[in-house]
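Just one protein chain is left out here, and the rest sit where they should.
Then we have chain A:
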Amino acid sequence: MLNQKGYEKKQKSNEFVDIYIMGKRYNVPSSLTIMKAFEYAGYTLLRGCGCRAGFCGACSTVYRIAGNHELKVGLACQTKVENDMYLTQIPFYPAHKVNYEIDKLQGDGDQVVELYPEITKCLGCNACSNVCPQDIKVMKYVSHAIRGEISKAADESFDCLLCGLCASKCPANIVQYKVGLLCRRLHGKYLAPKASHIKERINEIEEDKFDKQLDELTNASKDELANKYNNRDIEK
């Protein structure tokens, strides 16, 4: 079944490619992701490895293919190896962070430009969008932010993993991913309509409305609980 996959699988894989990690050549199965190829080559990853599933943005990798000048980037856990791939990882990229007290901000249009004034220097080169491993239209959400359209910027940037590759390419030194994060927080806190049913429920809990029911359940025997559980109403 699932067991003993590793070695067997490696042997089954008859296609191998050459990759270069920090300049050293390794021959690895072509089916591997960059991350697994690093490990296949004997590296134990520390920086540059996180969730291994495309959610944390820790494994930003820069590469080029032999014969081609273009520097490409990707997440090591989500990109397959190619022949003659020259790899290096950039797991830490220093970026400017503005500290703010979210409670003291406002959801108005000027807020983002005030905290991150450099966004107005966007050259419109679109390097940020081209480099995004999530295919987010980064320049578009920065434009929204410049225009004070916080909710649009929040929506457009939603799938951001904060990997920082956008900022690594920006000639205007914009830290796009942090601008997106601020817009999302402002939208979530100030601009999205509030869920009134939550406050109502919190009040009911504070008024001990459910204490009796919960006392009964807490003290119930296993059989009583099973009986209640097996006969509970299930919402369609």
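We adopt the following convention: a residue touches a chain if its C-beta (ideal position, glycine included) is under 8 Å from a C-beta of that chain, and two chains touch if they have at least 3 such contacts; residues count from 1.
Here is the rule we use: contacts and distances are computed from a predicted model.
Colleague: For the chain not present in this complex, what protein name does its UniProt entry give, out of "Thiol:disulfide interchange protein DsbE", "Carbohydrate ABC transporter permease", "Succinate dehydrogenase iron-sulfur subunit" or "FAD-binding protein"?
Modeller: "FAD-binding protein"
Colleague: At which residues does chain A meet the chain that is not included here?
Modeller: Counting only chain A, the missing chain is touched by 1-10, 12, 31-33, 36, 39-40, 42-47, 49-56, 58, 78-80, 97, 99-102, 134-135, 154, 158-159, 161-162, 181, 184-189, 192-202, 205, 210, 213-214, 217-218, 222, 225-226, 228-230, 232-235.
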